[in-house]
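Some chains have been omitted; the remaining ones sit where they do in the full complex.
So that you can tell them apart, the chains are marked A, B and C in the order they are listed, and the count of residues begins at 1 in each.
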Amino acid sequence: MKLAVLVNEGPYQHQASDSAFQFVTAALAAGHDVMRVFFYHDGVNNGTRLTTPPQDDRHIQKRWTSLATDNKVDLVLCVAACQRRGLVDDGEAKRNAKDATNIAEGFRISGLGQLVEAAVEADRLVTFGD
Amino acid sequence: MEDDENQGGEIKKFLYVNRRQPHGTVYALESLETVLIGAAFDQDVSMLFIDDGVYQLKKEQSPDVMEFKNFSKTYKALEMYDVEKVFVERESLEERGLGVDDLLIDVEVIASADVKALVDQNDVILSF
Amino acid sequence: MGTLNIVNKSPFEKRTLDQCLKRIGEGDSVLLIEDASVSAVLGTASAELLLNASKQSKLYVLGPDLQARGFADATLLDSIESVDYEGFVNLVVTHDRVHSWL
């Protein structure tokens, strides 16, 4: 079955991103197609490459990036949410005259239309939040 | 079955469930942004306001006193986006001492017992 | 003067207000801010809870948060006094400690 996932909270502060990751992992293991994970609200904070979590803790961003690389899961950060929270790729840096980027490998920034599209195309949408 | 229907790329029915106050968090504003973007997709859209979500439709909001964006006028524009099915739960209004006269827009008031039927009619539930 | 207790969540959404009120007493005050502000309005399901609390504690609500939410002209519960941010600062200064119920 084709599944889409929505993540509304950032890493570590709430369990949402962890629950979503475990769910996606289990769905892939069961042979389902996870077509997209859309990160909205504080969820976009999962996509920064600048975190350095404690050595004895999980690395939430790297886990997501591996999922994108190994399983071709499309990880999309909402552009409007990124602008409010300071998530920047090359294109956004140019458009908004920012002097640095912080987006991690495997994530892309795009519009809210990608969420609606995922909800239309997937058989089920599962939301994780606060 | 429902699955076959959806896989054909036909029109899906979206229900946006709003359960939070307008200004304590950004969810209400960002939920509304999703509705407006979603309208461009030519899907069948309904909005449901329950619990503290009914406060989103309260008249006379002045978020400018807190330097917040006043997005409450956007609810009045929903009709222009062909979002015409706006439901509000009676019990949620009553618990908060509110009536339909307190609301910014015309809505269809439903009973708590009717929420399940509304949910059952839709394919996708978006709740922030 | 006792403790200034700050509650910022709606009693219709979270249990914070009940949880705060049952653990405070004589000399303590409660300031309702953000999403808790709406509970100060007359006629809601949380009125009785607040009226009971007002018998031993002083209750305040942050006016700007009520205004933002469309209740600038609403009638408030008798036992609740509306303050602005200047009043908020005064409450902090005139109580011995501040307890934010998060």
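Throughout what follows, a contact is a pair of C-beta atoms (placed from the backbone, for glycine too) under 8 Å apart; a residue touches a chain by one contact, two chains touch by 3 or more.
Remember, predicted model here, so these are calculated numbers, not experimental data.
Participant: Counting over the whole complex in this file, how many of each chain type are there?
Facilitator: When all chains of the structure file are included, the formula becomes A x2, B x2, C x2.
The rule is short, and it goes like this: only the chains that are shown with their structure count from here on.
Participant: Give, as an integer number of Å, the spacing between the C-alpha centres of chain B and chain A.
Facilitator: 25
Participant: I'd like to verify one number: the distance from the centre of chain B to the centre of chain C, where each centre is the average of its C-alpha atoms, in whole angstrom.
Facilitator: 29
Participant: Centroid from C-alpha atoms only, then distance chain A to chain C, rounded to Å. What do you get?
Facilitator: Computed from C-alpha means, the inter-chain centre distance equals 38 Å.
Participant: Residues of chain B touching chain A in their complex?
Facilitator: So the residues of chain B in touch with chain A come to 3, 6-7, 9, 12, 14, 26-27, 30, 33-34, 37-38, 40-41, 43, 124, 126-128.
Participant: Contact residues on chain B for chain C in the complex?
Facilitator: 20-24, 51-52, 55, 58-63, 65-66, 68, 72, 95-97, 102
Participant: Which chain C residues qualify as touching chain B in the complex?
Facilitator: Per the touch definition, chain C meets chain B at residues 8-10, 12-13, 34-35, 38, 41-45, 64-65, 67-73.
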